[in-house]
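Presenting chain A:
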Amino acid sequence: MKKRRIFSLIAASVLGCTCMTGCGGDKKELIKVGIINNDPNESGYRTANDKDLKAAFTKENGYDAQFSYGKTNDEQMQYAQKYIQDDVDYLLLSAAGTAGWDGVLQDAKKAGVKVILFDRVIDADESLYEASVVSDMEKEGETAVEWLKAQNLSEYNIIHIQGEMGTAAQIGRSGALDKTASELGWNIVSQQSGSWSAENAQQIVQAVIDSSKPFNVIYAENDDMAKGAVTALDKSNISHGVGKDVIVMGFDCNKWALKELKEGNWNYDGQCNPFQSSYLIDIIQKLEKGEKLAEKTIIMEEKGFDAATITQEDVDQYGIGE
Partner candidate 1 sequence: MTAKPNRSGAGAFFAGLLRHQIMIPLAAMLLLTIFHLIVDRSFFSISLMHNVNGDPVLTGSIISVIDSGSELAILAIGMTLVTAASGGQDISVGAGIAISGSVILRVLCGTNPSPEHMQAPIIVAFLIGCLAAAACGAFNGALVAFFRLQPMVATLILFTAGRSIAAWVNNNRLPVVNDIEFKYFGGYIPGIPIPTPFLIAIVCFIVTWAMLKFTNIGLYAQAVGINEKTSRLNGLNPAVIKLTAYVILGLCVGVCGLIKTSRVGSINYSVIAKDIEMDAILAVALGGNALSGGKFSMSASVLGAYVIQYLTTTLYSLNVRPAAISAYKAVVVILLVVCSAPAVREKFSRLMKKARAGKPSGSAA
Partner candidate 2 sequence: MGEKTVLELRGISKAFPGVKALQNVDFTLHTGEIHALMGENGAGKSTLIKVLTGVYERDEGQIYLHGDHSKSVQIHSPQDAQQAGISTVYQEISLCPNLSVAENIYLGRSEGRLISWRSMNKKAAKLLESLGIAVSPSQQLAGCSIAVQQMVAIARAVDMECSVLILDEPTSSLDEHEVAKLFRLMRDLRERGVGIIFVTHFLDQVYEVCDRITVLRDGRLVGSYDAEALPRVELVSKMLGKELDDMADIKSEIPASADDKTVPVYEAENLCSAEGIAPFRFYIRRGEVNGFTGLLGSGRSESVRAIFGADKVTSGTVRVNGKPVRIHRPIDAMRAGIGYLPEDRKRDGIIGDLSVRDNIILALQVKRGFFRPFSRAQKIRFAEKYIKLLDVKTASVNTPIKSLSGGNQQKVILGRWLLTEPQYLILDEPTRGIDIGTKIDIQKLVLKLASEGMSVTFISSETDEMLRTCSRLLVMRDRRLVGELTGDQLTQQSIMKTIAGGDGA
């Protein structure tokens, strides 16, 4: 009996030592990061975003990263609590909904976990997070609407296909159009929510075609819905694209969408930059070194692509997906 106990004690301590040496790595420790994102299957944008983060936060690059996905705030908050308990160094968050995060952020602060937001802003006091790398959806909308204004059409009859109502992307992109349309007296022929679905967009546009109301612009708040809209146009043999009857606008800059732009079938695509990892890593490095950040909120530069001026490099460089 005694022999056994001594033996197991020795074995345990040997194991323990090897564990500790294994964990530590050769030179320095890995930075522990907890990353909470939205559903990666939600859109091409999100898939690219997720891939980008996974590619950046690897062990080789010096990070011990865990990924969690939640469709709602509640789900995400659960993961957040878990990461805080796991004592991560950094918590990276793309929130599902903008409100209600104060409690969790304060817990993180107390535990000494540094929070960095990405992709979207949330309604919380700035002191509760270190930095944020976001897309300004409003700006995306404004860029698009500016471009539309610059087309100098004699009249504007717009089919406005909105995203899932209440989402940050929809609010931003719709807001810009609504504002300018009312200012300049543009005619919104139809304003319906396609809920990000190509099929719904197709039905919406088909309904307008069937009602024989004239239109010359389709403002679709993401590429999938623009695709659906185009299917309806093709069915009725309504020409669209550069120099044609109907202007087609989309968002997200999927590679296949930019191809459509290059081929002149669509007119405009607004970028929603999913590649935030480089900004995030930059911030983390700075914080590790103890430097102060120049800006708390980094708004990513996002362009709008015009079919008339887009190049193959643009497609290769900025197109999301494959």
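By our rule, a residue touches a chain if its C-beta (ideal position, glycine included) is under 8 Å from a C-beta of that chain, and two chains touch if they have at least 3 such contacts; residues count from 1.
The set was built so that all candidates are chains of the complex that A comes from, given by their letters.
Every value quoted in this text rests on a predicted model; they were computed, and no experiment measured them.
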| item | value |
| --- | --- |
| Touching candidate - 1 or 2 - for chain A as found in this complex | 1 |
| Chain A to candidate 1 touching residues, read off their complex | 39-44, 47, 162, 165, 190-193, 195-199, 202-204, 206-207, 209-212, 224, 227-228, 231, 233-237, 256, 321-322 |
